[in-house]
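With one protein chain held back, the other chains of the complex are shown just where they sit.
Let's look at chain A:
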Amino acid sequence: MGDIRPQDISKPSEQLVKVENLMPLPAPYDKPGMEPDFKEIKDSWKEDYCASLDGFVGNEALVRPKTKEEEEALVKGFLRGLEKLFSDETNRNYLQPFLLSFEYCAKCNTCSEACHVFKASGEQEIYRPIFRSEVLRKIAKKHFNGDSFWSKFTGGDIDINAETILRLGELAYRCNLCRRCAQTCPLGLDNGLLAREIRKLFSMELGIAPKPLHEKGTMLQLKTGSSTGITKDAFLDMIEFLEEDIYERTGKKYKIPVDKKGADILLTHNAGEYMAWPENPAAFVILFEEAGLDWTLSSDMIGYDNVNYGLFYDDAQTRKIGLAQLKAAKELGVRRIVVGECGHAHKAAMVSIDRAMVGEDNIPRESFLPLLADLIKKGVYKLDPSRNDFPVTMHDPCNVARMMGVIQPQRDIIKAVAPQFREMYPHGAKNFCCGGGSGFAIMKSFNFPEFRNKISSRMKFKQILEAFQGVMEEDIPKYVAAPCSNCKGAIRDILEYYQATAKFNVHYGGLVELVVNAMVQFDRPFLEFLDEEEFVAKHVKK
């Protein structure tokens, strides 16, 4: 199908669009053969799921109806949910922002230029921020006004069938909810919000949401306390392992405080860090212990894992998890919660559930960034920035920067420890999403990782390449600091996918690891990709 219009989403076709002609990448990825091609989609996926939008399947819970009755039930359920989006009984928490964005769009298309997915896809029409919103508007106008003249006059010219609903369900997961588009809207409207409202409708009315977010995400977390499903005993083993790991890395023994009643700080991490990047919680242990902070971790699972995937798709799950996390902190009697390197946990804990509790339940929460910046400023750590004397760039997690306004502390930190720091452009509040935002980093079903690596993360990869222009092809280590677990996961995947680590020595990690690597008290590098002998010769035995 050629020139796609919003109402075409309801027309039957094997695949509404085929994504081709992606945004070019800068050198050295401007040559042919530098990136893998899209793989062919399997026929079985087409039969069972919705591959008819763009050939990607991101939502494995969105199963294609097999009978007419199932199709009718899907449409009926969707429309029932749609009515609830407009109700001040069922959508109390977002009714005002939703109606404003629904009602006032002038279709000026200013948002399109701000969208990394739209631009990276070679300006694929269905990824234009207003495309999805306009489909929702058309469905609502048709549903509320029927086939009347007024309905058609106001844009209700769409067929509401199972294909429409299925494709819209997939399309809601082609937006990272980074809200960069909303920053540019002359009317202050938010297509990211509308994408999330569509996800919410599917989840809260139909129980349809990608399994990594819902079944293996929030549902598992509400059952076991953590989306990793880890038990308390396993967690305590992990802490023991972490203590040994730190000793091996640094030669110094640290005792990690767990369940310390009445501690000043409860430090929370994305539990995925303990599994995938233990050096990150290890670095926090070193920094907090060396600063002599009165802190603790919680062995109550909901108190140690700060993830809240509800943020991405479901108000009820967000609230349940957020309140349970605060309850765990309250029971521990801590004065404040400090959130570690996880972007969405920052927003969930500090912003999203801020208006969900009062009084003693409202434990103060803050980011680790101002705390660490303050400790460095006070000279608590002896740091030698030359230990990080390689090109470093930094990614601003959207949830930390654009949605919370934490921009400067991470710059104060990185400038104190990385002499070759260079910004990505744009950065700070105007940054581009890593492409893993809103759950994409953990959605790995079918061919969805291809969409992420080649399209939604493409702009970030371009920014990384541009930040390292001039040194990219030199055989020196280069480091992308991403103080967020999901962003780190997305960056890990693009570096692997494009073989940037293997070919060009580009590495990634958190911010705290860089700080620990600069601490003069240790006689070996904390960052594993650094050559230990060279490091020791240069920084320890001089």
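As a working rule, a contact is a pair of C-beta atoms (placed from the backbone, for glycine too) under 8 Å apart; a residue touches a chain by one contact, two chains touch by 3 or more; residues count from 1.
Note that in this section contacts and distances are computed from a predicted model.
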item: Chain left out of the displayed complex - its UniProt protein name, from "Sigma-B regulation protein RsbU (Phosphoserine phosphatase)", "ABC transporter permease", "Nitrate reductase gamma subunit" or "TIGR00659 family protein"; value: "Nitrate reductase gamma subunit"
item: Contacting the left-out chain in the complete assembly, out of A:Pro26, A:Pro65 or A:Gly155; value: A:Gly155
item: From A:Lys11, A:Lys84 or A:Arg524, residue that would touch the chain that is not displayed; value: A:Lys84
item: Candidates A:Pro97, A:Gly122, A:Gly229 or A:Pro419 - the one touching the absent chain; value: A:Pro97
item: Residue, one of A:Ala27, A:Leu236, A:Met275 or A:Ala316, that touches the chain absent here; value: A:Ala316
item: Touch criterion as defined above, residue of A:Asp48, A:Glu243, A:Glu289 or A:Asp374 at the omitted chain; value: A:Asp374
item: Hidden-chain contact residue, picked from the options A:Asn109, A:Ser148, A:Ser386 or A:Gln469; value: A:Asn109
item: Positions on chain A where the hidden chain makes contact; value: 3, 5-6, 77, 80-81, 84, 87-90, 92-97, 99-101, 103-110, 113-114, 130, 134, 152-155, 179, 182-190, 193, 203-207, 214, 219, 315-317, 336, 350-352, 354-359, 362, 364, 366-367, 369-371, 373-374, 401-409, 428-430
